[in-house]
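Got a structure for you, written out below as structure tokens; questions coming shortly.
All protein chains but one are shown in place.
After this line comes chain A, so read on.
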Amino acid sequence: MANPMVRSFLQAVSSEEVTPPLRVVQMEGLAVLKIIKHCNEFSPALVTGQLLGLDVGSVLEVTNCFPFPTREEDEEVEADGANYQLEMMRCLREVNVDNNTVGWYQSTLLGSFQTVELIETFMNYQENIRRCVCIIYDPSRSSQGALALKALKLTDSFMDLYRNNNFTGEKLREKKLSWVDIFEEIPIKVSNSALASAFMTELEPESPVAQCDYDRLKLSTAPYVERNLEFLIDCMEDLSAEQNKFQYYYRNLSRQQAQQQAWLQKRRVENMARKAAGEEPLPEEDPSNPIFKPIPEPSRLDSYLITNQISNYCNQINGVAGQNFNRLYMMKALQEN
């Protein structure tokens, strides 16, 4: 008697798999250390690399990674890059490393990573892999003592819009997509194999204070904050340039509307005259007239990305300011004693 709980193979194959939404990215300590090492070595240049791992349910596991060589010139690098990737994947397969690409990582400078290139790369990856993620590492923030690792993904609604390349105000209002909805940040969990954690427990130094504490308790954060502010100011300038573009567009639009109305009035008057004279009325539309040509609406993608960057800088500044307050009050307490 067939157990009703057990589905036949045919049933299992034919039923659609519902992919649970990605909730957490689980990274191995090895991958974290490798990313940090690679990014730190080449900072301030920006580097990228590939992530390997497994896609399990609502968890995306990243178990290993390898760096990409930096491209000096752009000629015939496409073939080289692809060859390198294939070679590495093949070699890693031989030592039983997961051969499955789950995304890529890149380093950034103070958080200015939201660019169109990032979105393009995402779209490229998304075509081949069902679920991919991008890990962003910020070496400059990590020198402040925080581990600046972020896992990013494009939201589905944004991807649909991007595919249609349609960023007009109408569409965005329809989908209720604002600038926060472009990227989705996924929390990162770190896991280690039992062997690695055994070694680390053994090798942990006896001292109660670690290097990260020294970094965090430093009083001089001025260079970091200064650079942050510089970038922020640049972004604000970009944003105001975008705003000007929009203003220009709206002004043109309203001027065109006025012209259209005027022309329509004239046509109507003419038609009245013609009707009085008994002739055929002229059509009220004239597509060949240049004032009826629709003006293309500027895409809002850039301004959204810039807004994202600005908000990122603001967050970072807030974080540093908070830490500064802590440190200053501590200094004050020390001084009083």
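By definition in this document, contacts are C-beta pairs under 8 Å (C-beta built on N, C-alpha and C of every residue); 3 or more make two chains touch, one makes a residue touch a chain; residues count from 1.
As a working rule, contacts and distances are computed from a predicted model.
Per its UniProt record, the hidden chain corresponds to "Eukaryotic translation initiation factor 3 subunit F" from the list "Eukaryotic translation initiation factor 3 subunit F", "Scarecrow-like protein 32", "Autophagy-related protein 101" or "Coiled-coil and C2 domain containing 2A". Only one of the listed residues, A:87, A:120 or A:230, touches the absent chain: A:87.
Among A:120, A:215 or A:270, only A:215 touches the chain that is left out of the view. Considering the whole complex, the residue from A:57, A:281 or A:319 that touches the absent chain is A:319.
Checked against the full complex, the one of A:58, A:124 or A:193 touching the unshown chain is A:193.
Of the residues in chain A, those that touch the hidden partner chain are 28-30, 32-34, 36-38, 40-41, 63-64, 67-70, 84, 87-88, 91, 94-97, 142, 144-147, 149, 169, 172-173, 178-179, 187-205, 208-213, 215-217, 225, 229, 232, 236, 239, 243, 246, 250, 253-254, 257, 300, 303, 307, 310-311, 313-315, 317-326, 328, 330-332, 334-335.
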